[in-house]
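For this depiction, one protein chain was excluded, whereas all remaining protein chains were kept in their positions.
Note that the chains take the letters A and B in the order they are written out, and that residue 1 is the start of every chain.
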Amino acid sequence: MIIAIPLLAAFLTPLIGRISGKARNIFVITSLAFVGFLVIILARDIFLNGLHVYTLGAAEPIPAGYMVPVRIMLEVDSLSIFMGIITATISLIAVIYSFSFMKGETGHNRFYTLLLLLVAGMFGMEFTGDMFNLFVFLEIASISGAALVAFRIRFADSPEGGFKYIVVSAISALMVLFAIGLFYAQYNLLNIGALAQAMQYTMLDKMALAILIAAFAIKLGTVPMHMWLPDTYSVAPASITAMLLAASQASMYALFRICFTLYGVTLNLATVGWIVIVLGLFSMFIGVTMALRQTDLKRLIAYNCVCESGFILLGLGVGLAVLGNPGALATYGTMAISGGIFHMINHALFEGLLFLVAGAIFYRIGTRNLNEMGGLGHLMKFTSILFLLGALASSGIPPFNGFASKILIYESVYQFNPILAIIGILVSIITLAVFMKAFFSAFTGPVLPKYKDVREVPKSMMIGMATLAVIIVLFGLFPGLVREWLTDPAANALINQGAYIEGVMGVVP
Amino acid sequence: MTGNIPFNIPFVAVAALISIAIYIIISQRNLIKIVMGISILAAGINLFLITLGYREGGVAPIYTHAPQDVMVLPVPQALTLTSIVIAVATLALMLSLVISIYRHTGSIDSEESRRMKG
Partner (left out) sequence: MLIGQSGFAFWNPIVWVIAFIVVMAIAFFFRSRGQKKYKKDTAQTKIFLSGEEVPEAEERHVRADNVYWGFFETLKGYYSVILRPHTGIINDYIIWFIAVIAVIAIIIFIAGVV
């Protein structure tokens, strides 16, 4: 249902858009709000009753007379629904923001159609229980994403960013398909749960694992494969950048679903865990030092995204490294995973807010170049406060949400290896320096004469940004509740491989 | 399926196609050639999937009229069909982006048509 509604709505949108623009806007926002409502209902149900399995076209997961699941299946557990909540929130806010932001552009029908397709692709990636469907939805998300990146085609750099995005996505998705082929060759299975049960960790499985880790790592912009990310994020319209952020989180979800659920305890855990940790460390350090150097506001935030995803990889990598060791898992492994997952939603929220603010500045003064900005704080007071809020949350300053998740990561990682936590804190400090540079050169200083007439942004953009800001503050003030209701169940779902397999295969005798 | 496919020509062809494709993508600076490389990569992987499902002497997997003997596996064919459709969509989008890059920069060389770096 959740996937079907955006998909159907995507194809209805151009038809309604022909009748009137306003009806289309209302239609888009209603369908997304309805999807968000469904996600919340499902989340509550999953929290109370455990994971859900939907088999398309049949009632039972395994048809009579077969030993293995042959139908296409959706499998939703606490982690999937957690990602679903991120996607629903970000897409709803991005749509509200887009109403004003895209007013000056043409082709609104196509814009909203692609946007809904992107939403459908993301939900599909998060909820699917089938490797091949993962590939299909990955491709849906990347094609619509690339088209949206290049949407403002009158700028010279937009098609370039879109082209880089589509090439990177196409190659990584084809590599994913190759890895799926390797699985199919050995086990004749495509379902994640059934595959996890049959997993032998042979030579071909190791090859497939290497390909899958690299393919999803390039999609989420891990150093040293991050160079496409700033190119793409900086040219996309601001609301789309926030959506792409959620899309890269869906890739991150796929990466961890594969590492934890598909391979699980058959992995050589310490090795793969350290691979993920090292990728995370590189992302954190190189991401933040490159961000310090940028003079383009959105590129700066994009490099900071690379850095923040490094934190998530660090937390979950530590969890992965100790997955086979129950004692360590209980003392700090679960906390590391929970902190990483918490940081995922925080990452989406505050980086989304920063991109929207950067878009608001672009909307008013028409440039992303920090060298040409100055004194905007006098003219756009509200926007500058929101930027400061997002920046502080991102650098992990209390009492915002970034601090809550980062302290979870630091504390658990410190028990695993103190040096990692120290690097993490150092990176956080440089992040603060990065944002002080951006804030200083954009918002402070005297009012520049050429921007005398700059006013605040329109209302719908303001509503979008303010909603994100309110969520950030709430998450910062009540981290205990978030942890109890959202991230701990998700972390447990990730650790508990057996439950996921049982959902598909029935109780194993 | 476990190990009863001998080392044969289709797999050699798959390996050749994928290596040619990767060579093209990393060595050619022409954007159109990169797109062609991705297309060849897609073809190679589709061939890989089809080969996985092939059975010696099998017939087409149409359940209603099939005789009760060996059929080739239906699932990889369904996968390939889907992946061909996706590849076409990707190809169309990439080519249209190349066209608009050419309009803006007057070049389809990936070294000359870059605006962003660092």
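Miscellaneous remarks
By definition in this document, a contact is a pair of C-beta atoms (placed from the backbone, for glycine too) under 8 Å apart; a residue touches a chain by one contact, two chains touch by 3 or more.
Source: prediction; values computed, not measured.
Although one chain is not drawn, the whole complex shows that of A:163, A:183, A:233 or A:350 it is A:163 that touches it. With the whole complex as reference, residues 163-164, 167-168, 171-172, 175, 203, 206-207, 209-211, 213-215, 217-218, 224-225, 227-228, 231, 268, 271-272, 275, 286, 289-290, 292-293, 295, 335, 370-371, 373-375, 398-399, 403-404, 407-408, 411, 414-415, 433, 437-438, 440-441, 445-449, 476-480, 483 of subunit A touch the missing chain. Within the entire complex, the positions of subunit B that touch the omitted partner chain are 22, 25-29, 31, 34, 110-111, 114-118.
The rule is simple: only the chains that are shown with their structure count from here on.
For subunit B in complex with subunit A, the touching residues are 1-2, 18, 25, 31, 34, 38, 41-42, 45, 48-49, 52, 73, 75-76, 79, 82-83, 86, 89-90, 93-94, 97-98, 100-101, 104-105, 113-116, 118.
On the side of subunit A, the complex with subunit B involves touching residues 70, 132, 135-136, 139, 143, 146-147, 150, 153, 156-157, 159-163, 166-167, 170-171, 174, 177-178, 180-181, 184-188, 190, 230-231, 234-235, 293-294, 299.
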